[in-house]
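Yeah, one chain of the complex is gone here, protein chain that is, but the others are all in their spots.
Think of it as A and B in the order they're written, each chain with its own count starting at 1.
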Amino acid sequence: MFRRSLVWWLLVVAAAVVFGLMTQSERVLTLAIQTFIFGALASSWNILGGFAGQVSLGHAAFFGIGALVTRELWLDGRPLAVAVAIALVATAVAASVVGVPMLRLRGIYFAVGTLALGVGVWLTAGNLWPGISSLPVDALRGYEFTGPYFMALGVVTVTVALSIWLRRSKMGLGMMAVREDEEAAAATGVNALAYKMMAFVISAVLAALAGAAFAYFSVSYYPQFPFSVVWTFEAITVVFVGGVGTIIGPLVGAAFFVTGRDVLSSTFPELQVIAFGVLFILVVLVLPGGFVEGGERLHERISRRRTSQHQQATPDATPDATARESVKMEGKEKV
Amino acid sequence: MTQLVVQSALSGLLVGGMYGLVALGLALAFGVLNVLNVAHGELVMIGGYAAFFLFSEVGVDPLLSLPLVFVILFIFGMGLYQLLFRFIVRFDIETRIKNSLLISFGLVLILQAVAVFLFTGDDRTIVTGYSSNALVIGIVRIPWIRLAGLLLAVVAAFSLEWLLNRTTFGHSIRATSEDWSLAALTGIDVRRVYMIAFAISAALAGLAGSMVSLGYSVSPSIGLSWTLKALIVIVFAGLGSMRGIVVAGMLLGLIEGLSSVWVGNAYRGVVALVVFLLVLSVRPQGLFGRGSGAHV
Partner (left out) sequence: MLLAVIALLVAACGSDDGGGGDTTAAGTETTEGATETTEGATETTEGASETTEGAMEAPEAIYLGAVVPQTGAFAGGGAQVVRGYTYAVEAINAAGGVYVEQYDTNLPLELILRDDESDPNKTTAIMEEVAGEGIVAYLGGFASPLHAAGTAVGEKNQIPYLGVATALQALHEQGYEYFFSPFPKSPDIAVSVYEMLNGLIAEGERPTRVGIFQEATDWGEELGALWADEAANFGYEVVLHETYAPGTEDFTDIILRAQAADVQALLSLPTPPDGFNIYKQMGELGWKPPFNLVVRAADVPTWNDLGDVGDGVLLSAGWHPDLGFEGIGPVNDRHIEEEGRPADPIVGGSYALVQILADAIERAGTLDTTAIRDQLAATDMDTVVGHITFRENGTAPIENPLMQRQDGRVVLVWPEGGAAGELVYPAN
């Protein structure tokens, strides 16, 4: 089962590679790159928020650090790979330092604590780097999408691969145990803080990687921008709309978000934002588990219809399914 | 120098009163309904526009129009609840928070865009005859409009506490927030309680908006920064106390004001956030919070 899904993933990556080599349309390439970066950022948040259940609202801080360090070093003359490597290391250190006090907080305290951190870093970045960061003239004249495309593709592939591995690993199990019930997990000997730290740092480093891809792709932007809380909010939105805790959820959500926004902005320039907000709310109300859950339910409905065609439909079969569904909809019963 | 310090501290306290006022409504929604409404700042914005147009078109003084703004936003809040939030209150706490976060995010987009469409993107501000007047005590000046904001915050906090603790309705709100299925069993109309609580939360945002229009300026995009401030104040105060919220807000403002003096205006926000984080690391449940900061 795993091998099958692995093959499926590899095919997807291969298709993306081919697509990247063949497409000429700048607009499509831009959308693809944005989808990859968003997907990577969302997936990275998913590791901390979805797997380990810690809702961080300061995620953009790491995205920003990754972008800033990469951009500064790269425009200064270092090779891109070196710049990225240093950015990742810097982020890992920052996340480790910050994670220790942060992770002592729980629930909304953790959320707002990380929010404060994120906003503080954003303010500082704006004060220290007020000037625009534009590619130098020669780089502008010779700008090609190929490089950024494959870097973004690489970044999202690495992030997804790591997510897949994590989900099946002991570390991932530990994280999920903490998510379900931190006290219970601790009682059974799980070092909750350690697992949370791992999730925090991994998630931060992957966010920084996405930031590096952003820095490599962008023509001109203000260094403060990647630190903006809007990135965090949009990433979280993408994760939940797609399906939190799943692997494919953040990717589906990212694709929907990026292309949806683009389509709407060309079709309804004035109403674009309203239309997107409405669309968004509808998705949330109708599919609280995100697109992945929607897909699962659809799949269920289809396969149920198939099996009931093969067998006689017994009165017992359907109530179970609906009972299961209604339990799902109620969410977990928590004390 | 003394004047600078004292005045900065005072101005900080007054600004902080505003932070507290904005945070009150959000605290009510979150504490009672477990609804995390990140569009709260947009409700503040709407209140601000309501006060502005009542002033500029009808000529009603913003302080006098407060009750009217309260009613307008109360109705608006009821409408929002009926339209959107009532669908998620049957979920458990965690799901509720997640979904309300998402829905309100969509709401932010919509409300901002509608505001731009209706009012244009320009900044508007209310300047009355007394806008520059201040109470002068020795070397300090206490501008009346900012004092009004602080007083409003205090009155609102006390009223809210009274409502929650001393009225039957308040008891039903608290019962419902503890365990809504149990509350329903005792005959409380859960849905009505939720709706009214949410409407009050919106109305409080409206009041804050009036003061923002008077003391600062209002434009379609101001919502997010006020929401962020409110969230920080709520956690700073800790869940559970309404009075604590205004105090926490004032404290935050005070820290900002004083830090300006030594660190400069550009970093006042950063210093306040750092102090906030330090306090949180020592007291994870917030300044006045009950509980260990462990629960959601």
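Everything below uses one rule, namely that contacts are C-beta pairs under 8 Å (C-beta built on N, C-alpha and C of every residue); 3 or more make two chains touch, one makes a residue touch a chain.
On a predicted model such as this, the values are computed, not experimentally measured, just so you know.
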Sole residue of B:Val116, B:Val154, B:Ala184 or B:Leu287 that reaches the chain not shown, by the stated touch rule | B:Val116
Who touches the missing chain here, A:Val137, A:Val286 or A:Ile302?
-> A:Val137
Would you mind spotting which of B:Gly31, B:Gly77, B:Pro220 or B:Gly286 touches the chain that isn't drawn?
-> B:Pro220
Hidden partner chain, residues of chain A it touches = 19, 22-28, 30-31, 123, 126-127, 130-132, 134-137, 140-141, 143, 218-222, 225, 255, 259-260, 262-263, 265-270
Could you list which residues of chain B touch the chain missing from the display?
-> 3-4, 7-8, 11-12, 15, 116, 120-127, 131-132, 134, 141, 143, 145-146, 215-217, 219-221, 225, 253, 256-257, 260-261, 264-269
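Operating definition for what follows: only the chains that are shown with their structure count from here on.
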Report the inter-chain centroid distance for chain A and chain B in whole angstrom, where each centroid is the mean of the CA atoms.
-> 30
Complex contact set, residues of chain A against chain B = 101, 104-109, 112-113, 115-117, 119-120, 123-124, 127, 229, 233, 236-237, 240-241, 244, 270-274, 276-278, 280-281, 284-285, 288, 330-334
The chain B residues in contact with chain A across the complex are 30, 36, 38, 84, 87-88, 90-95, 97-99, 101-103, 105-110, 112-114, 117, 224, 228, 231-232, 234-235, 239, 266-267, 269-270, 273-274, 276-277, 280-281, 284-286, 293-296
